[in-house]
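Only one protein chain is missing; all other protein chains are in place.
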Amino acid sequence: MIGLYSLRHICKNVSVGEPGSLKLKVLFFGATAEAAGTRSTVLEIPPGAASGNALKKVLELYPELASHKLLFSVNQTYARGDEPLNTGDELAVFTAVSGG
Amino acid sequence: MIGLYSLRHICKNVSVGEPGSLKLKVLFFGATAEAAGTRSTVLEIPPGAASGNALKKVLELYPELASHKLLFSVNQTYARGDEPLNTGDELAVFTAVSGG
Amino acid sequence: MDFFELTTDPIDITSVSRRVIPPECGATVTLDGYVRKFTKGRETLYLIYEAYEPMALKEMQKLILQAKTDFEISNVGIVHRLGRLEIGETSVAISVAAPHRRAAFAACEWLIRELKRTVPIWKKEVYADGEEWIEGDRGAVV
Partner (left out) sequence: MDFFELTTDPIDITSVSRRVIPPECGATVTLDGYVRKFTKGRETLYLIYEAYEPMALKEMQKLILQAKTDFEISNVGIVHRLGRLEIGETSVAISVAAPHRRAAFAACEWLIRELKRTVPIWKKEVYADGEEWIEGDRGAVV
């Protein structure tokens, strides 16, 4: 499982609002939507940031998420943390699934 | 499988129409009904005859059955050949089942 | 064809499947057996199913009792059809409800295998150029 703690190590440096920064759409569902208090937001990340960097930024903005075992996706595909990102990409942060 | 040939060995002696003989109802289904040319008959067997004796008698009366792999039952329960019989018992002779 | 959907509408599940569900269960597995159009390359026009009815019912009841002894399941439903069946029509439906789906899968698979071995029902395949009663290839049932 790509969880919260391992992702923190992937993140080297995150800065926001830089010139040329990327804008991501961020989505929450179920427990993460309740914890974040929203179902979506927009996140700015520096050029070259990977998906793990973006996730760490989300966790900084929404610390209530940290109590959950999290999974995340980029553009509707499960992410490992090293995926490169582009403006307009869709990041989703959610708990282990419980459908069925 | 309790087949035709082993049952022949169970049968020691069959005679019909003796005083005190038992009357069985005999049923055929599917391939055995077609081979026998009937769906039911009444069979007389001597007192003390077992189910295997009755089956052998059926095969003598309907030799067309011999080309099939047969199963049989007494009173709606699969029979082995050694079941004792009483008047009114229901013997059924049929091929290996093919439902489902 | 394949399909995959998300829907907010109720999903219609068969009466057979729904009749076996008690409140404590979470999964029902249903086997739907039906008339194949092609068997070993030969085209079937339709089928006739015939049963030794009272014995078939007894054997079906035995199977259910045995399944409920051997598997952690709650309820079982078995319906087998008789008479003339057209291509694609259901000949047998077996539903098993269980608290955990693993037992439901295992019991349902066991039940159809045993039904085809022990329950006195026979089918006649009717082809364009003939017909034949199918004889099972299964061994002893006693």
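To keep things simple, chains are lettered A, B and C as they appear, and every chain counts its residues starting from 1.
We take it that a residue touches a chain if its C-beta (ideal position, glycine included) is under 8 Å from a C-beta of that chain, and two chains touch if they have at least 3 such contacts.
Small disclaimer: the values here were computed from a predicted structure and weren't measured.
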| item | value |
| --- | --- |
| Neighbouring displayed chains - absent chain, whole complex | A, C |
| Interface residues of chain C (partner: the chain not displayed) | 1-17, 19-21, 23-34, 36-38, 51, 53, 56-57, 60-61, 64, 68, 75-83, 87-90, 93, 101-102, 105, 108-109, 112 |
| Contact set of chain A toward the excluded chain (per top definition) | 1-2, 27, 29-31, 34, 68-69, 71, 73, 76-80, 92, 94-100 |
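Here, only the chains that are shown with their structure count from here on.
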| item | value |
| --- | --- |
| Computed distance of Cα centres, chain C from chain A, in Å | 48 |
| Intercentroid distance (Cα basis), chain B paired with chain A, Å | 76 |
